[in-house]
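The complex is shown incomplete by one protein chain, all other protein chains being positioned as in the whole.
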Amino acid sequence: MAKNLSAKKIPFYKRVNLTLWIGVAIVAVFVLMAIVPSLFTHFDPDALDPTAMLQKPSAAHWFGTDNYGRDIYARCVYATKIDLVIGVFAMLVPMIMGTALGLLSGYYGGKLDMIIMRIFDIFMAFPYMVLAIAIVAVTGAGLKALFFSIWLVGWKEYTRLIRSEVLVVKQSEYVQAAKVLGYSDARIILFTILPNVFSSSLVYAASDIVMCMMSSASLSYLGLGVQPPTSEWGAIMSGGKTFFTQASWISIFPGVFLIIAGLGFSLVGDGLSDMIRTKKR
Amino acid sequence: MNMKDERNLLEVEGLCIHFETNGYDVQAVQDVTFSIKKGEAMGFVGESGCGKSTTSRAIIRLLAKNANIPAGKIIYKDQDVLKMSQEELRKYRGKEVGMIFQEPMTALNPVLTIRTQMYEQFRGKNMSKEEKEKRAIELLRLVGIPSPEKRLDEYIHQFSGGMRQRAMIAIVLAGEPKLLIADEPTTALDVTIQDQIIKLINNLREELDMGVLLITHDLGVISQVCDKVAVMYAGFFVEETDTLTLMAHPMHPYTKGLIDAIPNGMTEELKPIPGNTPSLIDLPNGCPFSPRCFMCEEICTKEIPPMVEVDPGHFSRCHFAEKMRGYKGVIELDEKGKE
Partner (left out) sequence: MAEQKKLVETEHLKTYFPIKRKILDYVARKPQKYVKAVDDISIEVYENEILGLVGESGCGKSTLARTILRLNDPTDGKIEFNGTDITHMSNKELKPMRRGMQMVFQDPYSSLDPRVTIGDMLKTELLYHNLCKPEQVHQRILDILSEVGMDEEAMKRYPSEFSGGQRQRIAIARALAVDPQLVIADEPVSALDVSIQAQILNLLKILRKEHNLTILFITHDLSVVRHISDRICVMYLGKVVELGETEDVFNQRLHPYTDILLRSAPSLDPRNRAKKALIEGNPPSPIDLPPGCRFNPRCPYATEECRTTEPELKDVGNKHWVACYHYQDHSNVKLTL
């Protein structure tokens, strides 16, 4: 019985994290579209063509044209940049703010925690759209309004998420060891606690990008966000609403782009969370 | 001696268990063979990762989804456990074989009362409500829980450490198992409570003529409960014999190493076993203990030693088991080996 005892490795193809890679592939395509839109279409999104108005999707115009004769597919492609940028930027500020508040709240507890949590409760009370419309009333419609409303609402989830993770990590012996070593609170929060809770933020951020894109599309659809003639998926859909019965393609295709982009980011988020979960064990 | 012993409750032969983990196919248990008679107490002792828990879970078919059993037999009272259908398993688990775990808080359902969990064990038996209650109270009293009538309707978190273990034992006993598997039942308990639970298991075994399979890393607990013991290392049985002989004349260098490493207040120097337990992903060639063994020779690194009967009823998996004959264990027997 002189067999070799070491374990056999399971073949690669059984182990790969499909969710993550498909998501990354989709996102990569969109990122490319944002950076080099001319790779994907030769049309100019703003070019008016009175001879080709409201045309059905065809070989010449893959997504058809709108009432100005603009190629919808080109508009969607060029809109990718704005939508991705909005998505990422709208997510970034709340993520940083929310994470910081969650760290402070969780680590110090006591009065600080109570104050932050009560502010949190106040913001929880407002339905998102109501808040957004109120902000638009103050700042006027446009990109500024879009960002402000998303930022004001987006930080809550991060704070709640990070705070509960901090409460758990705070009890770990390695955090106590850091205290025993005499490290300052700032050092402990930034270098010991943050790296250990940040992965949750990151995973949530992936799906938050999707939500931000959806919010921006909704607000633009309502006319509160991006203003024409800028191409943005929601704005394109909004532009097509008057023609919906004759030329539904104007509104449908940007929606499809939105859904696929959202799917891509969601898959990345799911894939990351799977990976982190199995790694933590 | 190939006489079929009528009283064998459980027979395990050549059991091998593999796990898929971290991208590897790991052999967690290899070629395990043993049997337990009615009313007999057997112990598995070994350190973390040796496969003792895995083997015990295989007996009750509680292995995780990523485990598979490529070879071996588990026979309970002439039934092939590995081939049992779901229906047969339901009759087997709880009623024939019961299991208690290290942590009662996670092993029992925290949102159900003790009464509910015990009554679950009575299903399939024709018992009236009064009979069930009477039996439940009797069982709680049997395991030493005071005021059992009141405690029947409490939840597990309302019991303290040792009482939780007793409650868990009572619930398992409600199924009237013939074999009790106890997986590290006292590891998380204080020493005075551990003492109580050990005595409880011994008394129950006698009263109910119940077989016991005790899994632990503590040789002291084994000595106090088990009639015979198997020492495990890296998934293999390395030594198997009755408890007294193991403590007096171990015939495997690992067993000897374990015994020597126990602080027992009699020796000045603690003699640890050098090195670390091997990772199951990267086992050495030949005998798994070879890198740490003081008797290691070339054959040890080439061939896995077979399990050999060095004395009647005493088995050792070592190429040089005979060399262990001079070594003393932790207790002294007089010349005639009298007890």
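First chain written, first letter: the chains are A and B, and each begins at residue 1.
By our rule, a residue touches a chain if its C-beta (ideal position, glycine included) is under 8 Å from a C-beta of that chain, and two chains touch if they have at least 3 such contacts.
The shown structure was predicted, so the numbers you read here are calculated from the model rather than taken from an experiment.
Trainee: Among A:Ser58, A:Ser172, A:Gln227 or A:Ser248, which residue is in touch with the absent chain?
Mentor: A:Ser172
Trainee: Looking at the whole complex, which of B:Gln30, B:Gln194, B:Ser290 or B:Ser316 touches the chain that is not displayed?
Mentor: B:Gln194
Trainee: State which residues belonging to chain B touch the missing partner chain.
Mentor: 47-48, 144, 160-163, 190-196, 198-199, 202-203, 217-221, 223-224, 226, 243-244, 247, 257-258, 261-265, 269-274, 276-277, 330-331, 339
Trainee: Which parts of chain A are in contact with the chain that was left out?
Mentor: Touch set of chain A with respect to the missing chain: 172-174, 176-185, 187, 191-192, 195-196.
The rule is simple: only the chains that are shown with their structure count from here on.
Trainee: Whole-Å distance, chain A centre to chain B centre, using C-alpha means?
Mentor: Chain A and chain B have C-alpha centres separated by 52 Å.
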